[in-house]
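Here it is, the structure in full.
Every protein chain but one is kept in place in this view of the complex.
Going by the order they are written in, the chains are A, B, C and D; count residues from 1 in each one.
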Amino acid sequence: MKPARTGLRAWLSTDTPASPRQAALGRAYRRWRRFSSNPLSMFGLAILLLLIAVAAFGPMLVTRDPLQQVLAERLTPPGAAHWFGTDQLGRDILSRLVHGSRLTLAIAMLVVVLVVPVGLLIGTLAGYCGGIVDTLLMRVTDVALAFPKIVLALAFAAALGPGVLNAVIALSITAWPPYARLARAESLRLAQADYIHAARLQGASHLRVLLRYIVPLCSSSVIVRATLDMAGIILAVAGLGFLGLGAQPPSPEWGYMVAAGRNVLLDAWWVATIPGLAILAVSLAFNLLGDGLRDVFDPRHGG
Amino acid sequence: MSTVTLNRSRLGGVLIALALARWIAMLAVTFTGLLAITFFIGRKIPIDPVLAILGDRASAAAYAAARLRLGLDKPLIEQFVIYARDVLHGNLGISLLTANPVIDDIKRVFPATLELATLSTFIGVAIGVPLGVAAAVKHNRIVDHIARVIGLAGSSVPVFWLALMGLLLFYARLHWVSGPGRIDPLYDGMVDTRTGSLLVDSIIAGEWDVFKNAFSHIALPAGVLAFYSIAYLSRMTRSFMLEQLSQEYVTTARAKGLPERRVIWRHAFGNIAVPLLTVIALAYSYLLEGSVLTEIVFAWPGIGSYLTGALLNADMNAVLGSTLVIGATFIALNLLTDALYRVFDPRAR
Amino acid sequence: ATPKDMFVMATLLDEFTSLDPGEIYELVPEEYVANTYDRLVRVDLKDPSKFNGDVAESWTVSPDGLTFTFKIRPGLKFHSGNPLTADDVAWSIARTALLDKGAAAVLAGIGLTKANAAQNVKKIDDTTVSITTDRRYAPTFVLNVLGSWPASVVDRKLVESHAKGNDYGNEWLKTNEAGSGAYKLVKWTANDSIVLQRFDGYRMPLAMKRIVLRHVTEAASQRLMIQNGDIDVARDLSPDDLDTLSKNGVIKASAVPQATLMYLGLNNKNPNLAKPEVWEAMKWLIDYQGIQKNVIRTTYKVHEAFLPEGFLGALNENPYHQDVAKAKALLAKAGLANGFTVKMDVRNDYPYSEIAQAVQANLALANIKVQLVPSDNKQTLGRYRARAHDIYIGEWSADYIDPHSNAQGFAWNPDNSDASSYKMLAWRNAWNIPQLTKETDAALAESDTKKRAQLYEKMQREMLAQSPFVIMFQKVSQVAARPGVTGLEVGPINDLVSYRNLKKQ
Amino acid sequence: MIEIDRALIRFRTKTGHVDAVRDVSLRVETGEVFGLVGESGSGKSTLLRALAGLTPLAGGSMHTGSRPDRPARRDVQMVFQDPYGALHPRFTVDKTLREPLSINGIGDEDARILAALAEVGLGPAFRFRYPHQLSGGQRQRVSIARALIVEPRVLLLDEPTSALDVSVQAEILNLLRRLHRERDLTMILVSHNLAVIGFLCQRVAVMRNGEIVEQLGIDAVRARNVAHEYTRRLLRATEGYVRGQGA
């Protein structure tokens, strides 16, 4: 027993919270304790926080214009003048990285905003309603799953025109079926839970049950899954960039930087490798974070 | 008694017929959906297929004639119906880009991808699964950490970066493997195409030099793709195994005095084998269409780059044909894993 | 390494949509046709105003300048073993016009069309062919057209035996070959490789028994392959690759200026881009030297006139250089002192997007905010042909090395309406130029070479001063060959690349 | 008053259908506590769910005598066997109890919640806890409070104590008994422990294989005055294990 608990900690970790706010905070605190006891997850979180900090304040600190070309200084190796070197057009890679972090974050967020709701809605609807709705929605999902994703993504990207936003939309359109499946499996299980029966008994409408009982419970596993897939999505955006359908030059999107840098990879490793490492770090961070979140949210662990 | 069994077996027959009918209907729906979506998306892409066949300097008259010939003047629905009818007759049309019947192109490019995907999946399974099992058994120990790092790296490293670095190291520096392409020009065409897989064909023909050369070409791209399989499979195996190892029947097996190896492989692993097969099938199907970038870097004439090229040139027949083939493979894989479930998982029967 | 009598070259084969010389129109396929088929005459690479007979032994021009009569070499054979006669020649040329595919546009230049080809191309006897043009053209121009790939001689007997309906054997020839050139086709694997075999019945000895063209998209992959000796020649290396490899003695690079120009097309449908001051301002804004020196050091050179170096009458002076102040003054004059915003369509491959970004940065100096719209080549071209662009950055390659090929492209627009059937570059940029169109036609008719050159020089000056084309660079082909590989003759256009003299030590 | 007349409940399965409840008729008077015993799979839970309206009837009829002026659902509430699955894991006790009130538009929420908690013997300190912060017995109390807060007239209890330790079982049984006394509730209690039934119920029905094989008063049970062999064996089992009793 550690008697020397500070007031706040005791307040947070009490078994007898006195208000909904304290209960929610207490739960968050407990989760945080659990999450923070895993150094790898914390490492992931730290990288992400760094990324957010860089996205927020980096552009103020790194004053060099990420678009400014100094052709005479092209392909300068990393050194004192340019910490991360320069690219084919003599742009400073560090400042491009820093400015591009916003785009990378935006991609990550967009995916969550686009994929999670669609997958969640379709999946929970199918799982909860069952019957013909389930059959219908799952058939659609099957078609979408049987589809070569590259065709869909490329087709949408080509149809929408190039650009990060469109690439993300295209990828999201192809990415939802696994989430729908996951959400369906979860809600199939949940729909049989006694507390759902209890809610129905008390007169809760199907819509209420779906939105207030099922969706919140499924969303954590779907979000965790999305976090784990985030790396894949960032890379897929980069991959579309590689095929010319991702970010528009000269925007400092990391995936595009890697893709463009491959032309000089053999002579100037840093042009493609440094943004590649940045992607690696961020996706690693998302993965670690996802692993950690899964530990925290997994129903088997309670809480 | 006998009438009951008779009734039951007849009922069983009816049930099987019903299930079969349902299944065929489902297949038809899935396929039509696949076809329709590809078709309409393809037509919506703002690329002019005529440009691909006539070039940008042809006269306006030649252009108009070509549009007419391609049937592009007809309403979209009509075009689709015509195409669907042809497909039903087994005619996938002629590719605009390669001037070959699409079916011939697919016969050439699909085995190339299949060969690559199969080999990488083999490697992935051979390394990833034991790694995942070891990680679960030695939970939170060194092996587990290694497996986790590999698993994370596998989902984080850009494939084209890894591919180019692999070429630089193993091909240009160390000379361990051959470079881009499926085979050296010297050996090209030395064995008859039977399966479409150079490795298999050369074994059938008994041409060991060809086999060696083809193998040294496929080793690196397969290795690069296998890296991703290893990562994914070890990750999934690990989490499946962790779940099984905490089950009561594992305790029972131990209480029976079985050696730990048998507890792990016969009991726990026996229970994840089927879901693992599903995951492997998923990873495999992902490789079947997801290896475009690898194909480009390794100049591998596979269906991924074929499809991409076709898409970017509005070569609709080629796009639709390859989509159908890939979709059919996916569906077949799905059905196969379903069937495996039924056969190997007693609870699903 | 590759065997001594086998030549392996990495290049891009994705443009092959057909092998029929009457159908193809892209650069690398032209190269293939040039080496598997013969034609009447070929341009002398050393002096492009001279022509060498190919299957033609000699030729004459009628006094009215309309009819060209060719005497065919006797005893020539096709790869199939069939004899090559005047009948094959006449049929082949007429065939291209009758097929009316992309390649027919070249023959249309001398008035051979679907309607008149049958009458205008005639076999006189077994060794004589006569071709009549619709009006008087400069003879060198006519020979240039007849020396280009659409006039390749195909094996009539063989092709007709495979004809389906009215297709002149096109369907068969798309994937087969029926020529008499130095090499015959062994195997074409789309997007993968082309394998050629020495034609032993050819009229001169050939050192290489086999020639393999391999499709390698990635420049980095090409570089690693040539470094490892898996290919003898790489055609698509970047300046950086070339530098490193030459320095290390891995390759010998030889530079050949190409008849390909990199330019900006400014669409006059955009009111800002319709102003002559804006045209000129843009020309003053581009940092030609800087971009060339740094981004495309060895693969392009600065060139601002519409005739590439090496063409008759080509103007090799580059009056423009970056002068932001001048440009700003011009913009102010146009009422655009604060700049404006436009889109620029660019294909998403190397080096186009790099150059586009550099240009974007240049134009930004005078507050012209350019938004890049990268797409696949076909998509960009489609928009260009539909006049849906603002600025187009891309290349124009001459079909044959006569100045008319480019004059027609840049300075000829007989009908500026949307329904026009001539969609050349001036039309695509909605540039209405009745005067220049007349000048182009006049230069084409001029049979005196010197006078003709003067006419083109004058046109180039006019266009340099005022045109919605900002011509920036001329492509330089860099052929990277392993030491010991000689004899790959590369001309200013792919149609003039010859494998005949290839040798390996 | 509850009246079940020749109820038939049928489930569709892969190979056809099973009749989980067949031809069951019974009558429970208002204010009565009625027991249901029977072997596993005999259809006890299914019958309760049907009474609650969670499972449709395939034949026969059921009446729960709900008042016409309010939704039938609110009149019949159920308490489930597994205290761990009966509460929404993301809702605090407060939210769990507030939901039925807001669904049914019942005002004065805070007072009612506190009263309901007090009624099941939980202090206000428990109000903002999450289910995982409660013991099994406490969870079962919350389930009971949730059922009671909408003021039902019928309470269906599906093995409410079988997942709990005896000591906790005693607390819940005491609570149920008190509630019955104070509220004049009609209750049906499912259990396979005859002693538990005996503690709460006045009458008991024995189910087997989807059918009711015997209905009798609790005094008859105590007097071992039973007709059916199955009931007799059940009675013997309450006495503990007897050597040589055999299978």
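We take it that a contact is a pair of C-beta atoms (placed from the backbone, for glycine too) under 8 Å apart; a residue touches a chain by one contact, two chains touch by 3 or more.
The rule is short, and it goes like this: contacts and distances are computed from a predicted model.
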item	value
Protein name, per the UniProt record, of whichever chain is missing from view ("Phosphoribosylformylglycinamidine synthase subunit PurQ", "Acyl-CoA dehydrogenase", "Monovalent cation/H+ antiporter subunit C" or "ABC transporter")	"ABC transporter"
Among D:L122, D:L194 or D:V226, the residue in touch with the chain that has been omitted	D:L194
Selected residue (touches chain absent from view) among B:T121, B:N271 or B:N334	B:N271
Contact footprint on chain D, counting only the chain that is left out	39-40, 136, 165-167, 169-171, 173-174, 177, 192-196, 198-199, 221-222, 230, 233-234, 237-247
Residues of chain B in contact with the chain not shown	139, 246-249, 251-260, 262, 266-267, 270-271, 273-274, 344-347
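Everything below uses one rule, namely that only the chains that are shown with their structure count from here on.
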item	value
Label of the chain whose CA centroid is most distant from the centroid of chain B	D
Chain ID, smallest distance between chain and overall C-alpha centroids	B
Intercentroid distance (Cα basis), chain D paired with chain B, Å	53
Averaged-CA centre spacing for the pair chain B and chain A, given as whole angstrom	26
Touching two or more other chains - residue numbers and ranges from chain C	218, 220, 224, 376, 379
Shared interface positions of chain A, touching two or more other chains	158, 262, 265-266
Interface residues, chain A side, partner chain C - complex	67-69, 71-72, 74-75, 88-90, 158, 161-162, 244-245, 248-250, 260, 262-268
Chain A-touching residues of chain D, taken from the complex the two chains share	49, 52-54, 71, 73-74, 76-78, 80, 82, 85-90, 92, 94-95, 99-100, 103-104, 125-126, 128-130, 132-133, 143, 146-147, 150
Chain A residues touching chain B - in the complex, by the definition given at the top	40, 139-140, 142-143, 145-152, 154-156, 158-159, 228, 231-232, 235, 238-239, 242-243, 255, 258-259, 262, 265-266, 272-273, 276, 279-280, 283-284, 287-288, 291
